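What you see is the complex with one protein chain gone and the rest in place.
Labels run A and B following the written order; every chain starts at residue 1.
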Amino acid sequence: MRFKFPLMAISLEVAMIVLFGLFVQYETDYSVLRQTNSSKSIDEFFVLYPLFQDVHVMIFVGFGFLMTFMKKYGFSSVGINLFIGALGLQWGTLIWGILHYHGQKIPIGIISMINADFSTATVLISFGAVLGKISPIQMLIMTIIEITVFVGNEYLVVEKFMASDIGASMTIHAFGAYFGLAVAGILYRPGLRRGHDNEESEYHSDLFAMIGTLFLWIFWPSFNSAVADAGDKQYRAIVNTYFSLAACVLTAYAFSSLVEHRGKLSMVHIQNATLAGGVSVGTCADMDISLCVSMIIGSTAGMVSVLGFKFLTPLFATKLRIQDTCGVHNLHGLPGVIGGLAGIAAVAMGVSDKSTWAMQAAALGSSIGTAVVGGIFTGLILKLPIWGQPLDQNCYDDSVYWEVPWWKEGDNCFHEHGSQNQLELEV
Amino acid sequence: MRFKFPLMAISLEVAMIVLFGLFVQYETDYSVLRQTNSSKSIDEFFVLYPLFQDVHVMIFVGFGFLMTFMKKYGFSSVGINLFIGALGLQWGTLIWGILHYHGQKIPIGIISMINADFSTATVLISFGAVLGKISPIQMLIMTIIEITVFVGNEYLVVEKFMASDIGASMTIHAFGAYFGLAVAGILYRPGLRRGHDNEESEYHSDLFAMIGTLFLWIFWPSFNSAVADAGDKQYRAIVNTYFSLAACVLTAYAFSSLVEHRGKLSMVHIQNATLAGGVSVGTCADMDISLCVSMIIGSTAGMVSVLGFKFLTPLFATKLRIQDTCGVHNLHGLPGVIGGLAGIAAVAMGVSDKSTWAMQAAALGSSIGTAVVGGIFTGLILKLPIWGQPLDQNCYDDSVYWEVPWWKEGDNCFHEHGSQNQLELEV
Partner (left out) sequence: MRFKFPLMAISLEVAMIVLFGLFVQYETDYSVLRQTNSSKSIDEFFVLYPLFQDVHVMIFVGFGFLMTFMKKYGFSSVGINLFIGALGLQWGTLIWGILHYHGQKIPIGIISMINADFSTATVLISFGAVLGKISPIQMLIMTIIEITVFVGNEYLVVEKFMASDIGASMTIHAFGAYFGLAVAGILYRPGLRRGHDNEESEYHSDLFAMIGTLFLWIFWPSFNSAVADAGDKQYRAIVNTYFSLAACVLTAYAFSSLVEHRGKLSMVHIQNATLAGGVSVGTCADMDISLCVSMIIGSTAGMVSVLGFKFLTPLFATKLRIQDTCGVHNLHGLPGVIGGLAGIAAVAMGVSDKSTWAMQAAALGSSIGTAVVGGIFTGLILKLPIWGQPLDQNCYDDSVYWEVPWWKEGDNCFHEHGSQNQLELEV
């Protein structure tokens, strides 16, 4: 463990640099200019750059702070989020580019940068399911595998099925959630079946998490519209998302109050379920579904998400043996499926003629299926006892992987196996 | 209380969905296209979208965190802010659209979205005056009434008086402040005349509040320019606000140090008075007033705002029996009036020929008058003892309406009246 993480990170970065040297180029390079209308491309770059920056804030501030809700796991939440993000966007650029440019040199434009951030988002959603229970090395491995599978599924959905999924309800949200849940299922820890003291929030950690919630909520219209066709589709993606999110907030608050003790509100619902409207309207965000339908989709998702937190998450932990730390099933899984179903319905009703309802259904099935298979495969690799995973009692505890001088810490916080590791530790 | 809040929220959302279905449409719909130059409209949408997002951050992160300064009221500040914002922007879209499109179907464009956020800002300013002393149900009712009155006054000011108020010093800031103060006056709590332990900040709550201050400060130029005429007026609205805010910071710091014990700085002044420059330059932000005049307006407002916090707020609480939790009179009331007066002077001196000084004065009078009358009316409704308002000893305390497992909480935190409520509570 002493050297495994740094050496893997350095090797990966060296590999990235070599691969970028071989396969990546500016979109203003001569070889690209010959093929494209370059000034149009540069114009598009600056038109979309503000939307890209909104998405960028969502990835690094939004996801990062959303996960800081636990009292002793803030450093890892925001810190590993940054690490995964930085790794994921490099790897995502390569894999996405290789598939979409068929092995030719990959030109970097604003769309590839947005898609790189999207790849990263997928991993960060899955991160939420295993948060606190895996090591930085495990996250590094999961990032590499998951992005590869994600890009493959996204290619299948968009290029082969020709399905609509502009805000990626299926390909990012449902995919990321079910991938993460599959990993969490494989890595099930019976020792945590009664919960863990550290798995709780405290007053200020819940406020830090609201920073994440709010930036996600505010910029979600940019997320759902960033890669939409310019013009009325992009316009609709923004306004549908804006009103879906607004509607979602009202039902999230209402159902939080309904299901909680004495009508009180729960921060975990507010932090998460208020965002379900952004997820669920994703697939048909750019379609002409009318604003009141966006609001119906959003308000349904807000309700379902709260009910999921209240009733499904405990069931998952006990019956399905899946411990979903952040409740990603409720924020990304269920609302992602709602989004996929709404897309099927919309296409079936002729709102969009870009695809057929069968292709939409295939896209939803493929996204969930690929995610589960990919997640199980990844989980099995991560289960190997060589990645420095934390002991049960040290889960959800920053001091395992971070210098936290204010807390007393035990000596053997994570699993070590084999004499070589032991040796490294003693070096 | 057990069911009142959730049922009201759900009913309102259902009503919104129905009303949106009946009265709202995309601006790209066929019926709109016939009347407008659509490609121009879509172009404008994306030109203004970054400014809209700046305003959006101000509403949800800016106002939300600005109010988290109290040690035990952070969840409500940032949480109820989000709830009001989401409700307010839906209702604001409807009311603003009905007035401006005279009952025809309302097309949703970037200007209507910005105006929806503006409606919401008005309520959030008033929220600051009553923060900690009213229940979520009361806030919900206040949101619906206040936005209706606000849109009416704004219509009067802009369409009838043809007054200039591009950054809304009068129609949003003065209006929101005096509306909130009128409500706070009606809801006066003699039991809190000696203050309340919870009404204080702590070290980290003051830092959370600075997140709000800084995003408000940074994006204020976008707020004041978002609906300005494209071209030099919009340009001037940005630069006048930028320099007014910069000037305001210096006098706010100087006067904070002057009036505080031993020359020290006070966080409450820094959090609030540094923003007064954005409020006060609002009315004439797009006029050709010259940059040094913007800076005079901003530096005056910074000074007046600090003096207001130091000397007026205590007077208001004791003499006028108005308990202004966040000091909105000092951040929005006085600077809003300064803005209105500056607008009268600018128009009188011929800087703008869009309106007359008399119309500017009428706009200021109308904004304050309507706000006070509307606020008193709203206060009387909120005074009805059926809205679950907190008991005096439970004011400024999140645990009344939120799950806050770390704090001991009393059993009867809010007023209940009538056996049915009692019954609901016991369910």
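The rule is simple: contacts are C-beta pairs under 8 Å (C-beta built on N, C-alpha and C of every residue); 3 or more make two chains touch, one makes a residue touch a chain.
Keep in mind the model is a prediction, meaning the values are calculated, not measured.
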Among B:Q104, B:T148, B:N198 or B:S266, residue touching the chain not depicted: B:S266
Residue of B:L291, B:L307 or B:I376 touching the missing chain in the full complex: B:L291
Touch criterion as defined above, residue of B:V14, B:I98, B:I144 or B:A254 at the omitted chain: B:A254
Full-complex contact with the absent chain, from A:F5, A:F150 or A:Y178: A:F5
Contacting the left-out chain in the complete assembly, out of B:T93, B:S126 or B:S222: B:S222
Touching residues on chain A - with respect to the absent chain: 1-3, 5-7, 9-10, 12-13, 16-18, 20-21, 24-28, 38-39, 42, 45-46, 49-50, 53, 56-57, 60-61, 64-65, 68, 74-75, 78-79, 82-83, 85-87, 89-90, 108, 113, 136, 204, 208, 211, 401-406, 425
For chain B, the residues touching the chain missing from this view: 47, 50-51, 54, 200, 202-204, 206-207, 210-211, 214-215, 217-219, 222, 231-232, 234-236, 238-239, 242-243, 245-251, 253-255, 257-258, 260-267, 270, 274, 288, 290-292, 295-296, 299
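Heads up, the rule we're going with is that only the chains that are shown with their structure count from here on.
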Interchain centroid distance [CA atoms averaged], chain A/chain B, Å: 34
